[in-house]
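Below is a structure I'd like to ask you about.
Only a single protein chain was left out; the remaining protein chains are all shown in position.
The block that comes next holds chain A.
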Amino acid sequence: MSTFLGFPTRRGAKTLPDDGAHPGAPGTSAGPGWADDVPHPEAPLRWGATFPEAAKQALGNTQLRRNLAHATSTIRAKRAAVVGEVPDWEELRDAGSTIKAHVMSDLPRLLEELERNVTARGGVVHWARDAAEANQIVTDLVKATGETEVVKVKSMVTQEIGLNEALAEEGIAAFETDLAELIVQLADDMPSHILVPAIHRNRSEIREIFLERMGDAPPDLTDAPRELAMAARAHLRRKFLSAKVAISGANFAVADTGTLAVVESEGNGRMCLTLPETLITVMGIEKLIPTYQDLEVFMALLPRSSTGERMNPYTSLWTGVTPGDGPQEFHLVLLDNGRSKALADDVGRAALHCIRCSACLNVCPVYERVGGHAYGSVYPGPIGAVLTPQLTGSTGRSDPNNSLPYASTLCGACYDVCPVKIDIPSLLVHLRAREVDQDRGRPTAWGAAMKAASFVMARPGRFELAEKAGGVTRVLGGSKGRITSLPFPGSKWTDARDLPVLPKQSFREWWADEHAATETDPRGERRSSEAPDGGGSPSADRTDTETTGDAR
């Protein structure tokens, strides 16, 4: 893919086919009270069109924009308030950042240490190179229990590998228990946010989804959030109490003790981590922290950054198996899926520091307007724009993920809020530069434009002619003084923004006039003799000069 005026120009990316039914959702068509289903893709890290195309479509959805504007402004205010309470916030961020840098650089040793400690406490550690291997391991573990239903704690990594779909193919139904995941699952939709996968739904849409798909929603259900939450409680209660197998992700894994941590709010996590007989936890290999004591840093950073709370309602910490308390069988699946490749790269390694708080999504002016689905990955927003292409690698010039580094205004808000200080704007610029470097030597619109500019600017005479040709823009701009529509390739610019017309008199003409009128300095004459083709008319009067000074 190439770029022109900052926009990716590759078009016509293929849309991946829908894989059909999804467990937990009776149908696949959108219900009457909500719209914009995103079909389940085969590749959770690469679906849909390029970002500009998907964004354009999303921007047409005013309901989506209203929902996102409301939700993100709420969470931004909450985060700012609780972060403002912490006098040593910057020191905590420095600690988080440097600990993560240390983790990445020492990952081989820390992974072996974690494995040793989990195993010593009765857990079983599995390793998966990619999504297919991880799904196979989990499927085999569930089958070994003889169960055909599992309950799930919200987990990004199981979204990343498409675990629910893989289990469904083997006849195992996975029930999402996080409220937002439940909403997404019932609507047969895709998540659009790292923390709140159903952030694109408002309360009345959620009510419609529950009434249509839940099966046991009270018929007089209103759209009061409390009533909706109670409906979810009633719906899932029996599942929790009878579930034999649970699947979770992990927020942190402590290498020096083998302790796993899951951070949550509703208690669905505790239900899954405590009541079943078998617990299967899938985690990316980058989620390690070196020591138990390091929890004091990350448990200070994560809740305030993600939900804007001083602390989330429930955090569960467990180490292997505790006799008589909780699941008596514990499996930990360590997933690579592109991470070791990302680790070898400066940009990728920095992106692996991410603790999935989602603060960068909530402050991003681009995310707030287009929503998560436009990114075509389960990891959307600023960090998704870096992480997704790092995890997948590029499949070539037609890869829609190549457009992700351009899904940003580079305003820097994401870096300001990142609890582990990932410099997302710089990483995006690096990725853009790589993209441009790949295109060097190829004929591109940008290259052609630069060549033309270089030809024109090489000689003052040519430049003057070009300036005079600029008069055409005044004709195109008419009385408005702006050009709003140009034919291709100028349309690449005017589709997104207006082009102001060039002023009547150029700077060079003005300079020549000004200096001919007021200066007798021989340097002025020398300058004009150096540029024999360049002088303007020395006779223009001052009135004309002042008019041109008004740059509309």
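A few remarks follow.
The criterion applied here is as follows: a residue touches a chain if its C-beta (ideal position, glycine included) is under 8 Å from a C-beta of that chain, and two chains touch if they have at least 3 such contacts; residues count from 1.
Criterion: contacts and distances are computed from a predicted model.
Candidate names were "3'-5' exonuclease", "Peptide ABC transporter", "Glycerol-3-phosphate-transporting ATPase" or "LUD domain-containing protein", and the UniProt protein name of the unshown chain is "LUD domain-containing protein". Among A:225, A:365 or A:489, only A:225 touches the chain that is left out of the view. From the set A:59, A:99, A:124 or A:499, the residue in touch with the chain omitted from the display is A:99, counting the whole complex. Remark: the omitted chain is touched by one listed residue; of A:322, A:395 or A:409 this is A:322. Per the touch definition above, the residue from A:65, A:341, A:369 or A:474 contacting the chain not shown is A:341. Where chain A meets the missing chain, the touching residues are 67, 70-72, 74-75, 78, 87-88, 91-92, 94-95, 97-99, 101-102, 104-108, 111-112, 121, 126-129, 133, 177-180, 183, 196, 198-199, 202-203, 206, 225-226, 228-230, 232-233, 236-237, 240-242, 254, 257-259, 265-268, 270-271, 273-275, 285, 292-293, 295-297, 299-300, 303, 307, 309-320, 322-326, 334, 336, 340-341, 343-344, 349.
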